[in-house]
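A single protein chain has been omitted from the complex, and every remaining protein chain is retained in its original position.
Our next item is chain A:
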Amino acid sequence: MNFLEQYNYWIVILLMMSGFYIVIAHGNLVKKLMGLTIFQTSVFILYISVSKVIGGTAPILNDQYTVYSNPLPHVLILTAIVVGVATTALGLALAVRIKEAYGTVEEDVIQEKDLQQEGSAE
């Protein structure tokens, strides 16, 4: 079936959309970060799918093989994974600090408290 031939791209789109949906729809700050991680992961799979050469082996030099997968996207995505880890770590650290300062990690409660604070300031 032609539709399923490039199934990895369909997985990318599925992961991307579900991650994006979680970021938008969930009010819990930690869940939002999980959504964000899924969203980023989908892009990693996109890059790795691009680098696959049909019939190619892993990019290790050997006389037996002549066709290799493209190693460059793998390296790029290693960098992107590091960036993603740093982002998630920073996001979680912020969530901890927010919990300390506001006593909650729910978006709507935080916004309510901010509104109250702004109301009392005036």
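We take it that a contact is a pair of C-beta atoms (placed from the backbone, for glycine too) under 8 Å apart; a residue touches a chain by one contact, two chains touch by 3 or more; residues count from 1.
As a working rule, contacts and distances are computed from a predicted model.
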#### Entry: Choices "Glutamyl-tRNA(Gln) amidotransferase subunit A", "Monovalent cation/H+ antiporter subunit D family protein", "Lipoprotein" or "Sugar ABC transporter permease" - which one is the UniProt name of the chain not shown
"Monovalent cation/H+ antiporter subunit D family protein"
### Task
Spell out the interface residues on chain A facing the chain that's missing from view.
20, 23, 29, 32, 36, 39-40, 43, 46-47, 50, 73, 76, 79-80, 83, 86-87, 90-91, 94-95, 97-98, 101-102, 110, 114, 117, 121-122
